[in-house]
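Only a single protein chain was left out; the remaining protein chains are all shown in position.
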Amino acid sequence: MGIEISKISKRFGSTCALREVDLELKEQGLYGLLGNNGAGKTTLFNVITNRLYPDSGSVRVDGAETADRDDVLGKIYMMGEENYYPEDMKVRKAFELTSLFYPAFDKARALELSRQFGIDTKKKITKLSTGYASIFRMILALCVNTPYLLLDEPVLGLDARHRDMFYKALIEKFAETPCTVVISTHLIQEVAHIIGHAVVIRDGAIIKDAPTETLLEGCWSISGPRDKVADFVRGKNAVEESIIGGLSSVLLDGLAEDVPIPDGLEKQKATLQDYFIALMDKEEQRDESSCSQSI
Amino acid sequence: MIRYLNQERPIFLQIADMLKDAILSGAYPEDSQIPSITEFSVAYNINPATALKGVNLLVEEGLLFKKRGLGMFVASGARKQLIGQRKEGFYRDYIQPMIWEAKHLEITSGELLEMTERGMEEHGDRNQ
Partner (left out) sequence: MNLRAASLYKSKNALKSAGAYFIVLLLILLAVIAIARINVSNGGSSYVTFSGYTIGAWVMMLVMGITAIREDLRFFIQNGIGRRTAFVTQWVAALELAVLLAVGGQLFQFLANAIAQSVPNIRIGELYSMLYAQGAMSLSLWQHVESFVLYLGFLLMAYMGGMFFSLLFYVLNKTMQVVIAVSIPFLLFVGIPFLWPYFSAPLTALYQFCSVNSWNLLLVFLIITAVIGAVNGLITRRIHIRGL
């Protein structure tokens, strides 16, 4: 059961979008596909949903390959960043047709969400503003009730209030009808508490794939007077440091829970965003050093 | 009640704390039903699994119990149990930090006792 992605590679001209990506989404849950713009998130989603074919590798959903099989494709629903609906189709019509293809589609819920978010269902899809076009696609995604849901940058273009409403609607849907949801985003901290599992992707390759709890285990931010902090972190795995005048803050990895913190220092659990940024910085440095080596 | 989550402790522990506070204060009376996991996770914008973890912590401690088909209920005697728990940690969680802070500010023993008595008077005798 689950989605199995094996050795997926995809190249667009001279750009390598995906490099031998291996990923298994076995259990139901909320997964975050975290990465910066251009990391390959959308391409991966496109490959999973058979919108494009990879150069090599395979995707299996519940054991069966997705390629051109309607029964398998019908298990995954993707909310993309682009509109795939005909030019003059109205929102309401789209809802009706979705029932045709997804018998489990909750049309009543869709109409209720449309009301809550303020979408005019008589409007043509292509005439919706960017934000509302996103909301339209999101409402469909939240109501189709497929076992697998892929949300590609779902809150892009949404104002703060709508973002909040979206997360609440998503959590409610997930709590009522658990499934496998993958949210791809570069807004790390927004989804930090919602996702249970983080898959970090950089330059087409997956660099971390673990439950968020595991990733952040032992990750603490120690702050206080510079010297005191330096003393404490000596010999420990310091991932990142930021200094303001006489104060400094260091992100440590691998710090045991019960290590006593000296007076004057503050210990705070690292956020997923802190971790992510530190990870990206480390990877950048690694790239630069290998670059300079080859030069 | 914690409306906003902080970065100090794991989320599920904060949920558990919040539930305990609510039971203690009477917001969730004994033998009454508490909100569902869905409601908690939506209210705090967290993964339902995390909310469940927090709730289960209280279930393990015997403060909550599940009624089949209905949901989670506060156990009778939960308040007493919590008061007992918290009294144990009172010295460690409140007295000790207070002493340290008092020492930093060079407050004497006598001054401290005076302040304590004044505080008890001002806030009345809460025997609930």
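Going by the order they are written in, the chains are A and B; count residues from 1 in each one.
Here is the rule we use: a contact is a pair of C-beta atoms (placed from the backbone, for glycine too) under 8 Å apart; a residue touches a chain by one contact, two chains touch by 3 or more.
If you're wondering where the values come from, they're calculated on a predicted model, not measured in any experiment.
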Chains shown that the absent chain touches, full complex: A
Hidden-chain contact residue, picked from the options A:C16, A:L73, A:A205 or A:A238: A:L73
Residue of A:P86, A:P225 or A:G254 touching the missing chain in the full complex: A:P86
For subunit A, the residues touching the chain missing from this view: 49-53, 67-71, 73-78, 80-87, 97-98, 100-102, 126, 146
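Throughout what follows, only the chains that are shown with their structure count from here on.
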Interface residues, subunit A side, partner subunit B - complex: 29-30, 164, 167-168, 171-172, 174-176, 178, 193-196, 213, 268-271
Subunit A contact footprint on subunit B (complex, rising order): 5, 7-11, 36-38, 41-42, 44-50
